[in-house]
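Apart from one protein chain that is not included, each protein chain of the complex appears where it belongs.
This part shows chain A:
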Amino acid sequence: MFGNLDFDVIRRALPYLFFEGMTFTVTLTTLAGLGGLIFGTAIALMRLSGFKVLGRIAGIYVDFMRSLPLVLVIFWFYFLVPYIGQWVTGASRPISVGAFASSLITFIMFEAAYFSEIMRAGIQSISRGQPAAANALGLTYAQTMRYVVLPQAFRNMLPVLLTQTIVLFQDTSLVYVLSIPDFLGAASKVAQRDGRLVEMYLFAAVVYFTISCVASFGVRRLQARIAIIR
């Protein structure tokens, strides 16, 4: 089976794989990570706000998102959003949402649920004396969160947030169900076209493995550095 492998097919596909595929994957990971962090923080603040209704809504959202397989959410969201958009705007035809926009929104919504749990743990790790001191100085709730609590929570949770982002980086490969040429999608296309499935999927695996491994190593070193500073 491995006797007649042609690894030159990889070399020839490299520009396409990286300039198109990997660029898409990295862009999606970065934007979804940032968006997920922002919305996740908002959800965490809702859950900790003390307003019961807000907390319940946020809790239900998180439980809902975490109870669904990501690939199903991607799939359904892509086919449902045009109709939801039509219903909201009252347009006569389904709104056309590009595959990129659709997958980005899906990942932000999905990651927000996970990031919110991380940020919630981070906020709860700050001693109650910190917001009390900020309040005593006259800072409002929003200022206390913005300048005192969230920066510390973010710093404490940075290694966990980055680890979750590595998982996100791998999860973005699931957009293949929408036939989007992310890195895996691009590799898959070349594989099908040239009939070189083994080579291309092997190569894709090696690339994902290498990037994730190096990133994990970086996170561990960062963690050690943060530990020393404190």
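FYI, a residue touches a chain if its C-beta (ideal position, glycine included) is under 8 Å from a C-beta of that chain, and two chains touch if they have at least 3 such contacts; residues count from 1.
To be clear about the criterion, contacts and distances are computed from a predicted model.
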Per UniProt record, name of the chain withheld from view ["Poly(3-hydroxyalkanoate) polymerase subunit PhaE", "Cytochrome ubiquinol oxidase subunit I", "ATP synthase subunit c" or "Amino acid ABC transporter ATP-binding protein"]
"Amino acid ABC transporter ATP-binding protein"
Which residue among A:A133, A:V167, A:A205 or A:L222 touches the omitted chain?
A:A133
Even though one chain is not shown, chain A touches it at residues 127, 129-130, 132-140, 143, 147-148, 151-152, 155, 229-230
